[in-house]
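Only one protein chain is missing from this complex, and each of the others stays in its spot.
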Amino acid sequence: MTSVETQTGTAEAGPGSGISYSPDELMTVVMAREIRNDDLAVTGASSLVPVAACLLAQQLHAPDMTLILPSGVVNPRPGRLYRSASDGRWVTGAEAVGTGYDLFEMSENGRLSVMFYGGVQLDRHGNVNLHGTGYRDGRPSFRGPGLANTSFAVVSGRIILFSAHHTRRTFVDRVEFLTAAGHLDGGDSRARAGITTDGPVCCITPLVTFGLDDGAMTVRSIHPGVDPETVIDRTGFALPTAPPWPVTAGPTPDELDVLRRVVDPTGELAR
Amino acid sequence: MTSVETQTGTAEAGPGSGISYSPDELMTVVMAREIRNDDLAVTGASSLVPVAACLLAQQLHAPDMTLILPSGVVNPRPGRLYRSASDGRWVTGAEAVGTGYDLFEMSENGRLSVMFYGGVQLDRHGNVNLHGTGYRDGRPSFRGPGLANTSFAVVSGRIILFSAHHTRRTFVDRVEFLTAAGHLDGGDSRARAGITTDGPVCCITPLVTFGLDDGAMTVRSIHPGVDPETVIDRTGFALPTAPPWPVTAGPTPDELDVLRRVVDPTGELAR
Amino acid sequence: MTRSPSRPPDAAARRTSKLVSLSEAAALVTPGSFVAVGGLWFQNNPSALVREVVRRGPGELTIVAAPPSSYAVDLLIGSGLVRTAYVAHVSFDHLGLAPNHRRAGETGTVDLVDCDEATVLGGLMATLEALPHHPVTSIAGTDLTRTSPLAAPRDVDGRGPVPAPPAMRPDVCLLHAQEADEYGNVRNLGTPFCDPLLAKASRTVVVTVDRIVTNDEIRSAPHRTVLPGYLVDAVVEAPYGAHPCASQGHYVHDEEQLRAYLHAGRTAETWRSEYLEPRVLGVAEGPDYLAAVGGAQRIDGLEESVR
Partner (left out) sequence: MTRSPSRPPDAAARRTSKLVSLSEAAALVTPGSFVAVGGLWFQNNPSALVREVVRRGPGELTIVAAPPSSYAVDLLIGSGLVRTAYVAHVSFDHLGLAPNHRRAGETGTVDLVDCDEATVLGGLMATLEALPHHPVTSIAGTDLTRTSPLAAPRDVDGRGPVPAPPAMRPDVCLLHAQEADEYGNVRNLGTPFCDPLLAKASRTVVVTVDRIVTNDEIRSAPHRTVLPGYLVDAVVEAPYGAHPCASQGHYVHDEEQLRAYLHAGRTAETWRSEYLEPRVLGVAEGPDYLAAVGGAQRIDGLEESVR
């Protein structure tokens, strides 16, 4: 329940309550609120939080949304969380098992409405770099894993960005390699590149939720108990607005209850 | 066991034997002998004989060959024949169930080695017409069913033609509409059209087996008990060679035994 | 491997049912629609749904079907509702030719676009794969390249003229399967064949099933789901909804009724008086239709007689 990144471990859960929660639990709840009832969402690597957020949203306000794991498993319901989104145990109790071709169809044919991306670097326009950093003669001094699904960033209705690490190394002014298209150079540059989908609509970190209303990251809200100076210090680009920022509504008792009782009874997010 | 088309119903089954068989049984046995052990074959509509021929070949000399029904069922083994090749009962006991996309892949990706075609018209170069006859202003006075898989004629390693009806109406000098490519204008015209596969290698009817060694139908053998004049009368193009023709080796007792005991115990081919 | 038990969702989250009535489903086919018709030959035709569409009577339809189609397509053509048909092969398999399809081709009352399996599948796959056209290796040398707009040679990818059917995206896809839950998770007990492809290419997908099963039943065998719910817009419970065709795994095709259809089809007039009126326009779907064709018990028993 503790974190080097935030002080939310002891923050208030709601008016009059004193429930504590972990950073992952907070991020999960905040992300779940972004999911709509008619969404079809696909998750990627290292996606415990997005998977949990979708499962939570299905329990709360989005029972009709479809969650597809990166392995093609449709609407899993294993009764607990597994730390790998491709774990075979997600199959048991799911509604269907798709293939790589199904994922290709789902994205290219325009069904996918939400995609989640983390990144080695995320820049202020919401562009994603999973390729590498420190390039010299085209070769990186740090090579990332690579991006499994670049084109999903173009065809997905909207993108939700997230990062477990809110640091200057992650949140940069400009990605060194653009592996997935956010708002490119900001403004209407995404549309001018011929991309018709919304692109990143928010970015959820352990410290804040960024909005991207004008194609650039702005603090939409700061999480309960976080010091604004910490946010400024740990963000590698100049923030467009100065504090005070609105404070993120923390998890309600009901949200936490459903999360812990139904979605994550083994407490994977609490670790 | 009788037929208006042939007298094979009382023909000899082998040296010294006096087994009778139906025209469909004879065609099935003759066709089975054309199947090779490494074949991957797909059947089409009204394909009781080709399906039975493949199943018989699997029992006799081609246990490794793969039979795929037009519905995508792989290597069925229902213990009897069903008259429709798409009958759902072929699924039970099969090895796999494919889809239309699998059939597309199998043909376009060059796996298919044998395809069977019947036709409203078959011409002396082995071209197939399932579209219609008696065209005036582009409209047929007789409209056929249409051809489900024209391109299989191009991509399949070889083609086995067959017809339950050996008549002048079916066996014509030139198809009125070319729905599937045989040897086109004969000679090397198939190769000149850029088609690299073998095309029709034989055509099995209730009266004869035609060979197509030079891209034109020649009587390879006449079935036991058939009068050569009947063949000449009922063929709508001039036959390149005159009788006497070699006589088709009738079904052996072993072939008939396996056919009737294992492939067709309910006697669908005997009707 | 030990399996964790599934846990049901909280009662708070009420998922929307996709169950609709047959007539609500049929109403999705509006005049001028591009309609995909599922099944192959006598298998899994959306027969009850197509009959209900015919009763409602939206005209000027364009249709596409799996390469071997049969009853449902012939019925639609016979009803006069079809303007254009992308159908590669329409027949009653070993029972004979499809009478209305044949007549339409001979009289020119319907634009029967010449095509084959590869051109139909290619056009549908183009939609799935976001291609403007999907080249098909070759229907070289055939008259299709001369007559069919689907097969018109086109210079794609610098390899010279090659038949390249344009992407087809039907407005409504009509399918029949054996089982589904109310959320549109569909299971075929037999061969799905081209139905998944037709569904993925279409804007709206309607599936009739003989039997509604629970979501838990679907979840008990996730590998058996052929169409996941996100591909399906409406589900109709229609027992014997494929009759006179087969619902693979539930009942076989009804050769007696199919032969009666073919016999009725000897002229356009007899087809109307002997089939369309008594079996479609003059009878309601459901118990009345079932009674008219000899009842459920008779259909269940066909397994023994249909060879």
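Residue numbering begins at 1 within each chain, and the chains themselves are lettered A, B and C in the order written.
By our rule, contacts are C-beta pairs under 8 Å (C-beta built on N, C-alpha and C of every residue); 3 or more make two chains touch, one makes a residue touch a chain.
Remember, predicted model here, so these are calculated numbers, not experimental data.
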Inset, instruction - In the full assembly, spell out which visible chains the left-out chain is touching. - result: A, B, C
Legend entry - Among A:N149, A:S163 or A:T235, the residue in touch with the chain that has been omitted: A:N149
Inset, instruction - Would you indicate which residue among A:V91, A:L161, A:I204 or A:L239 is in contact with the undisplayed chain? - result: A:V91
Legend entry - Residue of C:E106, C:E129, C:E217 or C:E256 in touch with the missing chain, whole complex considered: C:E129
Legend entry - Contact partner of the left-out chain, one of A:I19, A:A45, A:V201 or A:A249: A:A45
Inset, instruction - List the residues of chain B that touch the chain left out of this view. - result: 40, 58-64, 66, 73-75, 77-80, 89, 91-98, 104-105, 108-111, 258, 262
Inset, instruction - Name, in rising order, the residues on chain C that touch the hidden chain in the full complex. - result: 1-2, 125, 129-137, 154-159, 164, 223-224, 249-252, 303-304
Legend entry - Residues of chain A (touch criterion as defined above) contacting the omitted chain: 44-46, 48, 70-73, 82-89, 91, 97-101, 103-104, 107-108, 130-132, 138-155, 177-181, 184, 190, 193-195, 266, 268
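Here is the rule we go by: only the chains that are shown with their structure count from here on.
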Inset, instruction - Could you classify the connectivity of these chains, where an edge means two chains touch, as line, ring, star, complete or other? - result: line
Legend entry - Central chain of the complex, centres being mean CA coordinates: C
Legend entry - Centroid distance [mean C-alpha coordinates] between chain C and chain B, Å: 29
Legend entry - Computed distance of Cα centres, chain B from chain A, in Å: 59
Inset, instruction - Starting from the mean Cα coordinates of chain A and chain C, work out the distance between those two points in Å. - result: 40
Inset, instruction - Identify all positions of chain C at which a residue touches two or more other chains, and write them in rising order. - result: none
